[in-house]
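Have a look at the structure that comes next, please.
Only a single protein chain was left out; the remaining protein chains are all shown in position.
== chain A ==
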């Protein structure tokens, strides 16, 4: 009991020192789009609400790998207290810059919005991150996603999946989804778009070939979501998404990947690191909270009114 009190005391002291800042946090974000922007906002809000004074230097690579590498090097030189990398390519570039940096410029690095940090070479294993590197994975809880879609559309036989075959995250999602779908007697119908301009044609190719469309957390498709929604509305083809921001924009429903919450979770890890915890002591985390968001107006337009049991479960309903 005494020990517990001591630990609690130290903990409060550590939180207390949080206001001593301001800390400098350098951010390497790969591209500007609503989901990744929400991660950054979640991180910033979390620190602010916990009275951690932090100045942010935010760099954005404009989806250019070469720029991401230069930003990584720029960040090492900024001597920040904490490095944050948003999305896989930026995380790879920053980790590499960090590994090459001289000892006195080494800083802890937190990656976020990265689906598979092990395959990306960022950490050796989820529970054993490196000396300087850890973060939050946005690996999708696909079983829950599929379950929600099947509760919504019990007659579903063919599920269209729209993604960019050039995005590692989405490719991994598709492979996992195919396995799950097979177990549930659902056929996956693929359509890929290499860039945002191709999205419209890709979703059109799905019309008539599937009963509903699922969009994973794919940067390309989510960037051009409106053209997908338009086709969904015109053909009464319900569009499901993996992230809730897309529901706000007009997708039918999503089983709760909330990038803002993802950012807040990253913020909680950032606070621990700023308070002195070594990244190696913090295993890679997954998104903890899942919420069901439903857009009733979109559901109506796409000819797919939700069953009552899902309406009852929804954390947020758009009317």
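By definition in this document, a residue touches a chain if its C-beta (ideal position, glycine included) is under 8 Å from a C-beta of that chain, and two chains touch if they have at least 3 such contacts; residues count from 1.
Everything that follows uses one rule, which is that contacts and distances are computed from a predicted model.
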item: Among "histidine kinase", "TIGR02677 family protein", "ABC transporter permease" or "Nitrogenase protein alpha chain", UniProt-listed name of the chain not shown; value: "ABC transporter permease"
item: Candidate in contact with the missing chain, chosen from A:73, A:151, A:187 or A:205; value: A:73
item: Sole contact to the chain not displayed, among A:58, A:188 or A:248; value: A:58
item: Residue touching the undisplayed chain, where the options are A:39, A:120, A:162 or A:237; value: A:120
item: Where the unshown chain meets chain A, residue by residue; value: 29, 32, 58-74, 76-79, 88-89, 92-93, 95-97, 99-102, 105, 119-122, 165-168, 171, 194
